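Right, one structure below, let's go through it.
Removed: one protein chain of the complex. Kept in place: all other protein chains.
Our next item is subunit A:
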Amino acid sequence: MLPHAVSFSILKTGDAKYFTTTKKGEVFELKAELNSDKKERRRDAVKKVIAAMTVGKDVSALFPDVLNCMQTDNLELKKLVYLYLMNYAKSQPDLAIMAINTFVKDSGDANPLIRALAIRTMGCIRVDKISEYLCDPLRNCLKDNDPYVKKTAAVCVAKLYDINPQLVEDQGFLDELKELLSDSNQMVVANAVAALSEITDSSPSGTPLVWMDSTAINKLLIALNECAEWGQIFILDSVANYTPQHELEAQSICERIIPRLAHANAAVKLSTVKVLMKYMEIITDAEFVNMLTRKLTPPLVTLLASEPELQYVALRNINLIVQKRPEILKREVKAFFVNYNDPIYIKLEKLDIMIRLTSKENIGQVLSELKEYGSEVDVDFVRKSVRAIGRCAIKVEEFSERCVTTLLELIQTKVNYVVQEAVVVIKDVFRKYPNKYEGIIGILCECLDTLDEPEARASMIWIIGEYAERIDNAGDLLEGFLHGFADENIQVQLQLLTAIVKLFLKRPSESQELVQQVLSLATQTDNPDLRDRGFIYWRLLSADPAAAKEVVLSEKPLILDEMDLLEPSLLDELLCHISSLASVYHKPPSAFMDEVSGQRKALPIGFQFSEETSSLDAQSIDSSEECPVVEVEDLLGVDMAPTGFEYGPIGQSATSGESSVDLLSSSLDELGLGNPFLCALSAIPAPYSSPKALWLPAAKGKGLEIYGTFVRKNQEIYMEMTLTNQSTDALSDFAIQFNKNSFGVIPALPLQVPSPLPPNGSCEVSLLLSTTGSIQKTNPLNNLQVAIKNSVGVLYFTCLIPMHVFFTGDGQMDRRVFLSTWKELPAQHEVQYTLENMALNPDIVVQKMKQNNVFTIARQHVEDHDVLYQSIKLTNNLWILVEIRIPLGESFPTVSWLIFFVGALSMNRILS
């Protein structure tokens, strides 16, 4: 806070004097001044109010008085009053309405600057009444002759959408906004793009407003050449969200945006890089990709000469780019050498990238740099440099010896943290090149006393244990550690236990006593890991020393060269966010934002065109080649063509007597969607649940028999099981686990079985499930592998989860979204059946379906049909659209399914 009484004796001329306020009766005085007759005094008073507001004082009591000053021809004063209004209107909605008149009048002023100011400010006032009055002026301003007013109005649509999306849609502002994309003024286009992108991102239905097609993109690319820097960023960022229809389109867009790489604004550069990186995935022409790779190098290096803050953003992004396409910067490692005066955050990032770029060709230079860094001031940076030397050794075998020598030199410096870090990485070097550098163990042992960090101690102990046969006094050294065993970190304790067992197996005669000591220490601790490891060694050693030797001294797999890489699917997602916060944090947006609407982004999957299809003619492209569609089919594991169905009877289906229902259920069961239909058609009271099936016969379950089913109750999924103990012993200690599955189903609570379960006893269990687990595609899709543990052992079985339990309660799709989606989805995704011999009452269908979370969007009466349109949403955000035609006469109802999904995320996870 600013001190309340600051005096600026020297600077009485500037505005600083308004910060000078006396505390007592301040508001009262201001009130008087605001109502003064003199213009000058009123203006000064408003300035004081704004200064007080800035400092955080509550001056809302002055609302009516400030509002009085609104009617003025002084633009400066007007702006100040508006600023005040924007801050306090929300807390004084009733009074704020008094401002409407002035706003509406101003929005029709002859001066475009005032018109724009009015519309800009009105959009910032979040009071419902004002928003309503905004519509008419906004519509006028969107059609204004002056580009300045129009560009302001474009942004205002986004503001209004933020307050009341329904209003914007109802008033048709979205269409007007789309029209502005063709405006002749570049800034109008730029702001319209920004507004549309924002509206698309925050659209609550989760479905993108369709506005970007190749014609729209074309318009944007034309505007791009004439835009100011910020507009270029808006445009490039929305082009990055567009996936070209075919490779040639991708190439031509690339060619048109390449010149932007020479723009002075770093954000324009990076957004261009984002589009290029994304489109490179689609382009198969190797020569073109090479050209892009070459073009990308210089601008990325140039970014390293910008202000440190921008450099930081650039480096975080380069870190991603290098992981995906190292060839872009492989010759530029020198650019990432650290300057003495770089801020620490730049130094650490540069170091990280340096290591990623290290190769046989440049390792000599890198190594001497890293050695230099070993004497820097910042501890974190020095540690990271030392670690980096170890990573060089592991990465480039030819230079491992030089790296080890460098590490030894660093150990000689005796700087405590350098030594510790060096020991840790030398352990890794040993794991990569076993039996190559044991000559240096002696030197390492000399610095034993200086090691006080757990990781360094553990590493040293590991080395001693691993090479116990070559270190004469290994026993003594380990014994030294053993004295303080209880005070050590668990990491060190575990390592010490293993090392001593190794020593014993290698040199049994000398270390009998030591091993007994450590085993008894380990098995008496509270830590289960340590205790159990102790017991395992103990039993191994006493039961079969030869086996112990085989287990403990077995050959270990070598460690890998590449470390710290991001998980590939995350990397791909982040590359779609180049230049944004996500790329700076290296986290997906959901990890740092409250709510993420819209889809998660993923790199496009390359087109696999044959020569003929890569022609420009979009028509010739088989739409089944577009990625999402293929995935859906894949996901459901179903051949969608009607011929693919096998019609077989299904045993215990609840039927109301008609044979056709069986037929229907089996075919729908193929899709895994049939049960609600069954239910709707049958007389069973909703919600539907299938009867329990035998999951685990007693013969396979070591006496335990399980019948089970899945149901959906209160919008949650439950697994209901009947456990029967057919064995002669009582069963206890039940636990359950699922294998990764397509829908990420996991138990939400532990399994509660009254134990012991006596022989011939039986119990009913209902287990709450959640769908937040990890996802892996199973075949068939609704397959679930379950493991149940009890006192007898672990039992495995598989069962099928009926699809209808995944139908969520929020599956009611917006009517218009439903309509546009239905139209968009190509015919290949549609499956049709005819339900024979069935007379249906549409009302009952609607009602029954609703109980099962199948929502009826629309109902139409067409000629002699009743048509129902329904939507279903699965827990993994897959949407299913249904159309049922029920004829009035004696013919049979037809059902069409259309499937699409929202949430590319879950699909990708399943596929990868």
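Everything below uses one rule, namely that a residue touches a chain if its C-beta (ideal position, glycine included) is under 8 Å from a C-beta of that chain, and two chains touch if they have at least 3 such contacts; residues count from 1.
As a convention for this text, contacts and distances are computed from a predicted model.
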Among "Splicing factor 3B subunit 10-domain-containing protein", "Translocation protein sec72", "KLTH0E01826p" or "AP-2 complex subunit mu", go ahead and choose the protein name stored in UniProt for the chain not displayed. "AP-2 complex subunit mu"
Looking at the whole complex, which of A:Pro112, A:Pro165, A:Pro747 or A:Gly773 touches the chain that is not displayed? A:Pro112
Out of A:Val377, A:Ala486 or A:Val862, which residue would touch the omitted chain in the full complex? A:Val377
Can you tell me which of A:Ala264, A:Ala286 or A:Ala699 touches the chain that was removed from the display? A:Ala264
Using the touch definition up top, pick the residue from A:Asp15, A:Glu132, A:Asp452 or A:Asp544 that touches the left-out chain. A:Asp15
From the list A:Asp37, A:Glu307 or A:Glu398, which touches the chain that is not on show? A:Glu307
Taking the full complex into account, find the residue in A:Phe288, A:Tyr433 or A:Tyr585 that is in contact with the omitted chain. A:Tyr585
In terms of residues, what is the contact footprint of the unshown chain on subunit A? 1-2, 8, 11, 13-16, 18-19, 47, 50-51, 54-56, 73-76, 79-80, 82-83, 87, 110-113, 116, 120, 123-124, 126, 146-149, 151-152, 155-156, 158-159, 162, 185-188, 191, 194, 198, 225-226, 228-230, 233-234, 237, 258-260, 262-267, 269-271, 298-299, 301-302, 305, 307-310, 312-314, 334-335, 337, 339-341, 344-345, 365, 368-369, 372, 375-377, 413-415, 577, 579-585, 589, 592-594, 596
